[in-house]
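Only one protein chain is missing; all other protein chains are in place.
Our next item is subunit A:
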Amino acid sequence: MKYAFFPGCVLKGAAAEAHASMMKVSEALGIELVEIPEWTCCGASHAQGVSELSMLAINARNISIAEHMGLPIMTVCNTCTLQLKQAKAKLDEDENLRAQVNEILEKSGHPYPYQGTAEVTHFLWVLDAHPEVFAGKIKNKLTNVKVAGFYGCHLIRPQKVLNYEDGRNPESLEKLIKLLGATPIDFDYKLKCCGFHAFFTAEHDVLTVTGKIADNAAQAGAQMIVTPCPLCQMQLDMYSPEGREATKSSVEVPILHLQQLIGFALGFSKEEMGIGRHVTAADKVTI
């Protein structure tokens, strides 16, 4: 199994532990990742608000490089997934727009046109579709570990663009938690928004929901939260102290990247999974 890997900016920065753990886990599962050479930021859903056409062209460039590699694209960030898939959907359904964007790419000197031949998928979806990659690999079944799965908006909405599972009742994360031997914990906030993208403009509301998500998961019995989105992970982990203050909560739960939870089941250590880089409740990761 081989993919053109689109890591996204935060995996190269604040969430470097998500990158390191992703590399270790994918190798252990036999998934070959070839980083897309000279990829750029997907626009992070913000630059689209400055110039949609520019970001369509930027993402057409990203996708076209993977097309030239002859590989499907795998991301491990929800927002990257949505931005790439949104660009792909717009370019695939509008011939004139595709021609306009390809002309922009050509004029810039970019060597490949966007063709629409590369699939864009997310690590969680790959594992959901291919549970066989775990065969014989789980060395440390996560028995008795109660895990709340927090999906993150940009992997479940809008359904029309993402087109993987029913965004109103997704199950891939819970299925994966079970496959690792852990117990998935259902909680009211599992499909809510962490507010990451409005941190600077609606700070109090964002910190309130940050606190509520952790509190709600803990009240439902979760020992930890796992998320397939590094932006949700950053919001819930890095701003947990302010979230607790906003909600008058004392709940501190570890917030794991999806690949870290998988890594523990594969037998990797806390150090190898970069838990030391977490801000909140790193000492409570007792797997």
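The criterion applied here is as follows: a residue touches a chain if its C-beta (ideal position, glycine included) is under 8 Å from a C-beta of that chain, and two chains touch if they have at least 3 such contacts; residues count from 1.
As a working rule, contacts and distances are computed from a predicted model.
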- Message: Please identify the absent chain by the protein name in its UniProt record; candidates are "Fumarate reductase iron-sulfur subunit", "NADH-quinone oxidoreductase subunit A", "ABC transporter ATP-binding protein" or "Aspartyl/glutamyl-tRNA(Asn/Gln) amidotransferase subunit B".
- Response: "Fumarate reductase iron-sulfur subunit"
- Contact partner of the left-out chain, one of A:88, A:122, A:197 or A:257: A:197
- Message: For the chain not shown, which residue from A:4, A:224 or A:238 touches it across the whole complex?
- Response: A:238
- Query: If the hidden chain were put back, which of A:16, A:69, A:138 or A:220 would touch it?
  - Reply: A:16
- Which one, A:19, A:61, A:122 or A:257, makes contact with the chain that was left out? A:61
- Mind pulling the subunit A residues that touch the left-out chain? 9-10, 12-16, 38-41, 43-54, 56-58, 61, 82, 100-101, 104-105, 107-110, 153-154, 156-160, 166-169, 191-193, 195, 197-198, 200-202, 204-206, 208-209, 234, 238-239, 241-242, 276-279
